[in-house]
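In what follows, a structure is listed as structure tokens, so that the remarks can point back to it.
After this line comes chain A, so read on.
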Amino acid sequence: MAVIELKGVEKSFGSVKVIRGVDLKVEHGEFVVFVGPSGSGKSTLLRLVAGLEETSGGTILIDGRDVTNLGPAERELAMVFQSYALYPHKTIRGNMSFGLEVAGFPKDEIRQRVDEVARLLQLSDYLERKPRELSGGQRQRVAIGRAIVREPVAFMFDEPLSNLDAGLRVDMRIEITKLHQRLGATMIYVTHDQVEAMTLADRIVVLDKGIIQQTGSPLELYEHPANLFVAQFIGSPKMNVLPAAFKDGRISINGGVGIEAGKMTGTDVANVGIRPDDIEISPDGTGLIHGKVDVVERLGSDTFAYVAVPGAHAVTVRAPRDSAVAIGQDVGLTFRPERLQVFAADGASLRPRPGV
Partner candidate 1 sequence: MAIVSKTANSASFRNSRRWLTVALALYFIYTFIPIFYVIVSSTKSNADLFGTFGLWFSGDFHFWQNLQDLFTYQDGIFSRWLLNTILYSVVSGVGAALFATFAGYAFSKFEFVGKKLSFALVLGAVMIPQTALVIPIFLLLSKVGLVNTPWAVILPSLVFPPGVFLMKVYADDALSNELIEAGRVDGAGEVHIFFNIAFRLLTPGFATVLILAFVATWNNYFLPLVLLNSSDNFPVTVGLSQWYALATSGSGGAVLFSIVMAGSLVSIVPVIAAFLIMQRYWQGGLGAGGVKA
Partner candidate 2 sequence: MEKDSKRMTLDRRQFMQAAGAGLAATAVAGLPFAAAAQDKVELLLWAWTPDTQVQADMFTKKYPNISVKVENVGQGGPHYVKLRNAIQAGTGLPDLAQMEFNSIPSFKQLGVLADLGAAANPVKDQFIDWTWKAVSDGDKVYGIPWDSGPMGLLYRNDVFEKNKIEVPGTWDAYSEASLKLATDAPGTYMSNFGVSDAGWVAAVLWQAGWRPFHTEGTNITIKLNDDIAKKWAAYWQKLVDAKAVDTKPMWTTEWFAALDDGVHASWVTAAWAPVLMQNSMKKSVGLWRAAPMPQWTAGGTVTSNWGGSTFAAMTTTPHPEEAALFATFMGSDPEAAALWNSKQFLFPVLKSLIDDKALMGAPNAFYGGQAVNEIFVVSENQVDPSFEFAPFQDFVNQTMQDEMSASIAGSGTLGDAFDRLQDKVVAYATDQGYTVS
């Protein structure tokens, strides 16, 4: 399997810079997810790797070979598209065979490989059907099968699950994970859904405005976001952000009492962030900040309370599922200082990552 390396990769459409210099190395067998909001450049970056777009600058290496100026076919990658991009006039077998036919494989081998992959993906019964006769999940599997059958050096996934309904999406997510384990292949996966990113990735690349905001394992990003953008993008529900300031060695939150600052790399504190799971509801009058419960969502496993805090956005709190919290209740909120993320005015995190 392949190592994919990006060095200073840039892409502009006309005068619009979509990718502004990306350096990244994807290791053998690694599952890397590009995540970011729409317009962040994540799909473009994937298409640059796949060779579907031409770079405006920088170099792309696959296994050390410079493929920057090669067409998609010569990169020997496979890709699974958001719309599946199945050839509607070909049968499932035809769809899966096409790449091999183009490459000039002997008929017997093609048949054998397609049968094998179909068995793997439980598509054997549908091989002679046309794509329109299949369900969304089945089509998705065909699209993946088409990729597998070519035994590519790496797989590209471009939001492959976004056209599926929620339940199916979870199932397919698991299938893809299993597939990755079984094939041990290098995979690059693009999604705007941070849950998918968290569950699938060995490593997540968070993109915004054409720049890599942070690279790291799901937990690293969750625990130690490099900036406010990553902090807010990763994790569901979103991290709460409260205005803050540095005063006399302590951090004052929302104009209230300061708390111990702890280790910090700078003092131009503008915001603090705290995840909903790290907040506890305490009786009115206690805690660091105060507010009134606006909405209560009971999901069964969890209960989320949305607390209106004067001077700040609503603060989301994850409460135990049997929590008695009720709408209209005045509550106090406490959180552990060591869980607090601290951000400068430019969004950069002021909490150093462990070991840094």
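What we mean here is this: contacts are C-beta pairs under 8 Å (C-beta built on N, C-alpha and C of every residue); 3 or more make two chains touch, one makes a residue touch a chain; residues count from 1.
The set was built so that all candidates are chains of the complex that A comes from, given by their letters.
In this text, all values refer to a predicted model and were calculated from it rather than measured experimentally.
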| item | value |
| --- | --- |
| Selected partner (touches chain A in the complex), from 1 or 2 | 1 |
| Candidate 1-facing residues of chain A, complex | 47, 50-52, 71-73, 77-79, 81-83, 85-89, 98-99, 102-103, 146, 150, 156 |
